[in-house]
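Handing you a structure now.
Every protein chain except one is present and positioned as in the full complex.
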Amino acid sequence: MTLAEGVQLVSFGLLAAMMIAAALGVVLLSNIVYSAFLLGIVFVSISGMYVLLNAGFVAAAQILIYVGAVNVLILFGIMLVNKREDFAPVRRAWLGKVATGAVCLGLFALLSTMVLGTPWALSSEAAIGDGATVMIGLHFFSDFLLPFELASVLLLIALVGAIILARREFIPDEMPQDTVGDALKLPERPRELVPASRDGAES
Amino acid sequence: MESIEAIYEYAWLVPVLPLVGAAIVGTGLISYSQTTSTLRRPAAVFIVSLTGAAMVLSFLLFFSQVQGHETYTRMIEWASAGDFRITMGYTIDHLASLMLVIVTTVAFLVMVYTDGYMAHDPGYVRFYSYLSLFSSSMLGLVISPNLLQVYVFWELVGMCSYLLIGFWYGRKPAADACQKAFVTNRVGDFGLLLGMLALFWATGSFEFEVMGDRLTELVTTGGLTTGLAAIFAILVFLGPVAKSAQFPLHVWLPDAMEGPTPISALIHAATMVAAGVFLVARMFPVFEQLPTVMTVVAWTGAFTAFMGASIAITQNDIKKGLAYSTMSQLGYMVMAMGVGAYGAGLFHLMTHAYFKAMLFLGSGSVIHGMEEVVGHNPALAQDMRLMGGLRKYMPITATTFLIGTLAICGIPPFAGFWSKDEILGSTFEVSPVLWAVGWLTAGITAFYMFRMYFSTFEGEFRGTNKEIQIQLKREQLMAMGASLGPGAMNSKELTLDAEAHDDHGHHSEVPHESPIAMTFPLMALAVPSVLIGLLGTPFANYFEAFIHPPGEAVEALAEAGGAFDWSEFLIMGGSSVGIGLIGITLAVMMYRTRQLDPSAIADRIKPLYQLSKNKWYIDEIYDVVFVQGSRKLAKQVLEIDVRIVDGLVNLAGFVTLVSGEGLKYLENGRAQFYALIVFGAVLGLVLLSGIT
Partner (left out) sequence: MIQLEYFLLLAAALFCIGIYGLVTSRNVIRVLMSIELMLNAVNLNLMAFSNYLDPASATGQVFTVFVITIAAAEASVGLAIVLSIYRNRDTVDMEQFNLLKW
């Protein structure tokens, strides 16, 4: 990377602050749609981090997949289950939150001491930079061939699984009459859609 | 000579022949019960002839031994593991051949007698198969070459005794008696087992002589303390104490008289109870070396002899009286063993086997005759207060009984005199105190035996006296009520039952002589009872020359026989005959001529009379100490079991229940909570491992 050290440090600081703030927002904000957008900011910040770490290809992949696919998917999910519901208050919810916070801080302290206490065997070799793209490709088709192929199978399974899970269940009460016309349609039980609001559900 | 060898090679047939009989008839009884039970005579003939064959073989062996054949031993390996090996086999030596003859002859005669005595009993065939099984076990016992095999047959004869005492298992006293016999014998047998194993541990052998030699060696080299060796030997002696009805394990023998009379004669007078004495004889090489043990044996015998005799004085049941007499005579034998009079003890064993078997068979004959008059109620048929004057009706029985009585009283030249005198003589050399006990016992023996004879065979017949019958029945009911406990059964019901039974059993007003099957064995046994003592007279002791302790040389005995002291013999013999005559005179005065009133004397010495009548209260003491004691202990243990053991189990269950009930709230179905626990646990574990 050819950026000056100062620029690097400043951009790291900015990205870090942005990322932590956005992450906290994801977790703490009450509006789920805001959370989803803040998640996108987190992804983008991390992509920036990758650039700082001399990994342009992965940074691009991060933007493409996370922001472009996962985040969009989550937004779609939010829209599909878009029901404004006020969760019933749970007694002593603060207790759970305090306990979780304590555990999280504890884990963070643990990790921090570990990170700071470990003598890292830093390498002095020069980073390959943009050559990494070639390198990754070489890895995929040599020593990581099997995981790579498995990953493709996994994606296929996830594709099929997601469709099976998400579509309405197949219990045809009466078999469709004209099988020729519906040959390419999966048979589905006609079901009343859940109304978007509680008032609708009551009526 | 070859034929002689063949006899020895087939000596194993002696116990096997009766076993075959018992097995065939027993299998028949189990498989085709009805058919076999009807084949009474064939089964009896079959079994008796097998026993007869065994008897003939025994006689052959005996004569061969008398002619000086050396000891024959044949062993096979039974089990081996590494250098541990157990052998089995048989050994025929002087002692074994003598015992074989005694056992087979008595068993044969008793089996013949049984045909008459059990003629009307539905269990006739079963009785024969038990008898045969018993004979087989007893014969196996006497030819056993080592202690382990002795133990096996020891238990077998104990089991046969149990079966036969409880032969009339429908009668409650019989059922109780067989259990009592079994349990009492367990105590002794457990001691025997412990002692046997301890001796094996110490010496590494079950062979008698090897055991004795090694034990002596160990004691002299200090490998084993004398006290420990004595404890082992006394543990072994516990077996004979139980089997030969020595104090304190004698309590089963009188009760064992609930069994049929042939059994009392064969097992509980002549053979099985003598097995204890036989074992002491076999263990002589071990006991001999330990003076403490010999003293214990001698005193046990002496005390038992005296106690048995003192109880026998007041018994009214003819079989109970004979049972205590047996106990007393066994005491003599054990005492003889204890003072080292090996030959004398076994000599008495032999003479006693014959005359006591005869006495028991005679009492059985009397009971058989009495049952004609008073019905099949043991409390009436066996009670001497209802007898009297039977000489008129049963001359053969009376004569043979008189011979037996004279023999047991030690009147010369009957068998008992020679053996008893020899025991007393040997005892005097060791301990005058023991001799005094034995001498006094001899007098008491003479008294109670003649009391028994006079009340049974002389005077007026009292069997038809309703008053005595009613009194006896009341006593019986009281005894039963006491044993059953209040409210166990309506006593009126019992009376009616007894009444009805009584009427049914009435046949005639006078008793009659028993059939030839019963009188023949009596007559046959009378011969040895009179004559066999002549084998062992002090001036020509053939018996002692034949039977002597394994270690002792024959020459020494021959010399002892040569240097026979007539004056000493006359003093010893005279004194024992004298006290016997005093006892007889007393009995004559009290029960024959009625110059002295027995009941008046009994009143004068009430506590002593009660002590004797109630068998020294030993049954009561045992009841309080052992029966009640163990019941209390069992209750305590039950309490502990219920409170503590069950409590622990219940506590474990309760803790599980409570902790499960409490922990189930952690399982609340919320995945996030589980995640929290996972992360918390990670933190906790890391901290924990970091700290430690």
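Residue numbering begins at 1 within each chain, and the chains themselves are lettered A and B in the order written.
One rule holds in what follows: a contact is a pair of C-beta atoms (placed from the backbone, for glycine too) under 8 Å apart; a residue touches a chain by one contact, two chains touch by 3 or more.
Predicted model only: the values in this text are computed from it and were never measured.
Undergrad: With the missing chain put back, which residues of chain B would touch it? List them for me.
TA: Residues in contact with the chain left out: 664-665, 667-673, 675-676, 679.
Undergrad: List the chain A residues touching the unshown chain?
TA: 5, 8-9, 12, 16, 19-20, 23-24, 26-27, 32, 35-36, 39, 42-43, 46, 49-50, 52-55, 57-58, 61-62, 65-66, 69-70, 73-74, 76-78, 80-81, 83, 85, 87-88, 90, 96-97, 100-101, 103-105, 107-108, 111-112, 115-116, 120-123, 125-128, 132, 135-136, 139-140, 144, 147, 151, 154-155, 157-159, 161-166, 168, 194, 201
The definition used in the following text is that only the chains that are shown with their structure count from here on.
Undergrad: Taking the touch rule as given, give the residues of chain B at its contact with chain A in the complex, in rising order.
TA: Residues of chain B touching chain A: 673, 676, 679-680, 682-683, 686-687.
Undergrad: What residues of chain A sit close enough to touch chain B in their complex?
TA: So the residues of chain A touching chain B come out as 96, 99-100, 103-104, 106-107, 110.
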